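A protein chain is absent from this complex, but the other protein chains hold their places.
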Amino acid sequence: MPALLEARSLHAGYGETRVLHGIDFAVEQGGVTALLGANGAGKTTTLRAICGMVRTSGEIRLGEERIDGRPTEDIVQRGVAHVPDGRGTFFELTVEENLRLGSYIRRDRHGIAQDLERVFGYFPRLRERFRQQAGTLSGGEQQMLAIARALLLGPRLLLLDEPSFGLAPLIVQDIFAILHRIRADEGVSILLVEQNASLALDIAEQAYLLETGRIVISGPAAEIRRDESIRRSYLGY
Amino acid sequence: MARNALLAILAWLVVACLPTFLLSDYHLFQLTMVIVYAIAILGLAILTGFNGQISLGHGAFYAIGAYVTAVLMYQYGVPYWATLPVSAIVCAVFGFLIGLPALRLGGLYLALTTFALAVAVPQLLKHDALEPWTGGVQGLVIDKPDPPFGLDLSPDQWLYLFSLFVGAVLFLLAWNVVRGRIGRAMMAIRDHSLAAEAMGIDIALLKTRTFALSAMYTGIAGSLGAIVVQFVAPDSFGIFVSIYFFVGLVVGGVSSIGGAIFGGLFIEFVPNLAEKVSKAAPGAVYGVILIAVMFLMPGGVAGFVGSLFARFRRGTKSVELRPAMIGESVANNVSAGVPGGAEPDPGGNRGV
Partner (left out) sequence: MEGVLHQVLSGIASGGIYASVALALVMIYQATHHVNFAQGEMATLSTYIALTLINLGLPYWIAFVITIVVSFVLGLLIERILMRPMMDAPVLASVGVFIGLLLIINSSTGWMFDYMIKTFPTPFPGGPLLFSGYVSGHELGAFFITLVVLIAVYLFFRHTKLGLAMRAAAFNPVSSRLVGIRVGWMLALGWGLAASIGAVAGMMVAPIVYLDPNMMAGILLYAFAGALLGGIDNPLGAVLGGFAVGIIENLAGAYLVGTELKLTVALIIIVSVLVVKPSGLLGRTVLSRV
């Protein structure tokens, strides 16, 4: 099956600092791809690079098109939803307004309403808190809100940046259970960045390991999970 | 090195005296105003350029100095030269007093407040309670002083030399302050106040003192200006005086002592030239040049000249001239995605 997203020789950085040194990876259509690595390895930068939020050189293809060098808004138009690190919630706005913004670029009111119902199916707590100010939500709820907002775009590709970050283990379990459901029901391709390797490898088909801006390991997630030496040296478990 | 510098300055001074004998009284009057404005702008440079406190209201100090001199001369017959020290002290005190609340403001908020001060000043000057001294809306007319010791000079020639002398002293003083420990402390506060505080600099004291010093300079300039122009009235001290000083500062070079002279030249002569085109032209010219400088030449003329010199002379220790460093970047004050959202950050020295 052709990859939905493909990156080739991707370099990226901030100002004078280069963070990614020519990496290659792909996200399969309809699958989950995990991007693992320690802090500072360049995982967040990779997602930002895909979204046009940092300066890049190299190729990034979404489907048939090249998206490198395009502004973020254009890339979003093409069906890429990014749940950034830190959630990126609009704190001053209500849950409802946050969700409405998720579907900002869409015009199909009926479709949006349907998707909203489905999203409430995954995250019933958001329906309860619909009119609350987003900044008053707990960390876990904000993560749910961020994912919900991204889903409301109706994306082809969902980028998740460390959904487990800063959350209690039970909540993380809940969220990943929901991610499993989303992955099964929605048909959206997911690129998952995670420090928590075991959670990520549990849900992904493909995995890449990033170390100081270079990909050092890549392959089927199941294999990587089975390989004890990789687990011990790189993934810490 | 210091001796060479002093000799150079003396040489410049001698050269600067020459116009006294070469130019007409009117041109001398214009040059005298250049010196006056240069001193005023130097005051602003001390505060904004070297200490990072943005003031859009220095016209207020200029007005205070002018009125102190005018009132003393007109109402009490004090000789012109004796009014300068009084004016200096009065303005320093006002500067200190204004510097106190200014401690809690930074960047944009200080600019806003000083802007408000400048707008309010003419109204204050016209107030009835002060009228017995200030002459109200009509203002005061003062006599041009005669040269002392019966020197064979016209009053304009004498005033030029007098202002030149006062200016030279003030510039030397400023140059000394900036080069020394106090100057470095001032600039440390401007560039990174947190680090400066950690190094033991008493920020509050230094900032208010800098405000006082700056006010003193611009106040003395106001006094000189009053003597030279022979007239003070509330409507001559509106918001545009402050704005023009600001423009002169930026054009000359924000953190530059020499640049203040160019700033003075700029605001004395450009309006004259521009007004020939139309009454409205000076404002437009100022505005365009101000924006152009901000975009193209943030170091002003002095910065430009300095960079030319630096090309020819390696290892020149020059004070950083870019106003681009003054005040933290606006972007740093935007806390996107932080609970509570974008906060008004007055800066200042409140600590957390």
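A few points about this structure:
Labels A and B are assigned to the chains in the order they are written; within every chain, residues are numbered from 1.
What we mean here is this: contacts are C-beta pairs under 8 Å (C-beta built on N, C-alpha and C of every residue); 3 or more make two chains touch, one makes a residue touch a chain.
These numbers come from a predicted model, not from an experiment.
Among B:105, B:140, B:188 or B:216, only B:105 touches the chain that is left out of the view. Considering A:36, A:76 or A:221, the position touching the chain not shown turns out to be A:76 (whole complex). In the complete assembly, the contact with the undisplayed chain comes from A:51, out of A:7, A:23, A:36 or A:51. Only one of the listed residues, B:123, B:138 or B:307, touches the absent chain: B:123. On the side of subunit A, touch with the chain left out of the figure occurs at residues 51, 53, 71-73, 76-77, 81-82, 84, 88-93, 97, 100-102, 104-105, 149, 153.
For subunit B, the residues touching the absent chain in the complete assembly are 48, 54, 56, 101, 104-105, 107-109, 111-113, 115-117, 119-120, 123-124, 126-128, 194, 239, 243, 246-247, 250, 254, 278-284, 286-291, 293-295, 298, 323-338, 340-347, 350-352.
The criterion applied here is as follows: only the chains that are shown with their structure count from here on.
Averaged C-alpha coordinates give centres for subunit A and subunit B that are 55 Å from one another.
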